[in-house]
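The other protein chains are all here in position, but one chain of the complex has been omitted.
The block that comes next holds chain A.
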Amino acid sequence: MQTRQLLLRVEGIVKAFPGLMALDGVSLDVRSGEVVAVVGHNGSGKSTLVKVLAGIYQQDAGTVALETMAGQTAELHFIHQDLGLVPALSAVENLNLVQASSGALAPLRTKGETRRARSLLSRFGQQFDVHAKVSELTPAQRAIVAIARALEGWAGPHNVLVLDEPTEALHKNEVDILFSAVRSVAGDGAGVIFISHRLDEVLDLADRVVVLRDGVKVADERAQDLDHGRLVELVTGSALSEQREHVRRERGADAVLRIRGLRGAVVDGLDLDLRPGETVGVAGVLGSGREEVPSLVFGADGGTSAEYLLHGRPYERRSAAASIRNGLAFVAGDRARFGSVPQLNARENITLPRLGAHRSRMGAISIRRERAEAARLAAVFDVKPARTEQRFGLFSGGNQQKIVMAKWLRNTPSVLLLEEPTQGVDIGAKAAIYAAVDGASAAGAAVLVCSSDAKELVRLCDRVLVLREGRVAAELSGDELTERRLVLEGYGLVDEQAVPHPSI
């Protein structure tokens, strides 16, 4: 393997965003015939790396160099998570978009194209109707069409194919189909970069695994030298420090919120009890139903439950407005779309859920009092700059989230529902948001945190429910609540790892 020809050399890539070092001197080599997996958690810098390679971002420092092999300079080809196919067109038509077999207005050579499409696709050992709409194919077949399209028009086999989280939507057996397609591409002499956060699958596929954490390359090892336990440690960086910062608090005995049999699109019969002052986490891989839970509890997106008791009384969730009146608060994960009105200013966003507070004579809002309250909250939640008349959309991600926290905690909710509370947020703002969550909890709110960040759950929560395929696979609390256990339970890897990895 070491003797193989180098195709891509990435050296010392640095990419910074305001308050965040997304990539800090990352280097990476890809050789002909090699599959290199790049793994890491959300925010580890994986997607920034792809965007730098694709030229979407300009790196602040470092170089990306493509080598020449057998008289051909390697090219970079990308398959992004959404595959970039046109769903309403057939496989043949999608393949043809890149390189039409005839002139722009000349009639299409249907027969020849069909033959060519079949021969391209047959390399991957999959038989399916090349004239069916892509939207009617299985996800794996779609991925293969995307790969075939990426291979279209390669001058030679020695190129680099970058697959960005291509297995997100695939079932296990479909993943196998995709993997054999990827291996066949590599077998022909291409180099493959495979971006994933699914630690369970990369060891099956990759020759080499590169682990990113907080923008730094922490490992670059041959896959055969790694096992799942070691990989989890590398990704979470938690082997050495399993110390929990979370402070336990006295909490009320009676649940403020009691739900039985909560059901949504994925969530399948979840039972939930939240006590005042208690912080409960929801973990799980993407697609486990984790991300659905807070909005289901809030009542924003339908969903049903066998029993829903709020303060011991049945509550039927009819609208967001009713839930807010009943003391629920929901910090949505997608800030720009669900968590705010970006075109309004910070003050207007903060007061929107409860505008009655500053009502003066004749039903008007007292702007003076509203400004005073917004300014006070901006100071409490450390919003920078503390310009409450600035449009929400112009604040940085972290400060937007602080404004969102201010907006909800202003209502002193009895139940605080958080979805990815620190997504796209820099370290400093993270601390402020954790402080806000702790503050709400100390004030007696019951807090529910759904997060893909295991470290965050360990930091914030008293106990964590780990979901797998819509059901609770494990509940962790006390000493069991570690990043390592969360990740292993999320992937269902615990049984394979009967002997726990020796901790140092």
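The working rule: a residue touches a chain if its C-beta (ideal position, glycine included) is under 8 Å from a C-beta of that chain, and two chains touch if they have at least 3 such contacts; residues count from 1.
Quick note on the criterion: contacts and distances are computed from a predicted model.
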I notice the complex is incomplete. Of the names "Acyl carrier protein", "Protocatechuate 3,4-dioxygenase subunit alpha", "ABC transporter permease" or "Phenylalanine--tRNA ligase beta subunit", which is the UniProt protein name for the chain that's not shown? "ABC transporter permease"
Just to verify: which one of A:Phe128, A:Trp154, A:Tyr315 or A:Phe338 makes contact with the chain not shown? A:Phe338
Sole contact to the chain not displayed, among A:Val14, A:Leu203 or A:Leu309: A:Val14
May I ask which residue of A:Phe194, A:Tyr308, A:Phe330 or A:Tyr491 touches the chain that does not appear here? A:Phe330
Which of these, A:Leu6, A:Leu66, A:Val216 or A:Ile365, touches the one chain of the complex that we don't see? A:Ile365
Absent chain, residues of chain A that touch it: 14, 16, 18, 60-61, 298, 300, 319-321, 323-325, 330, 332, 337-344, 348-349, 351-356, 359, 363-365, 367, 375, 385-387, 389-391, 393-394, 407
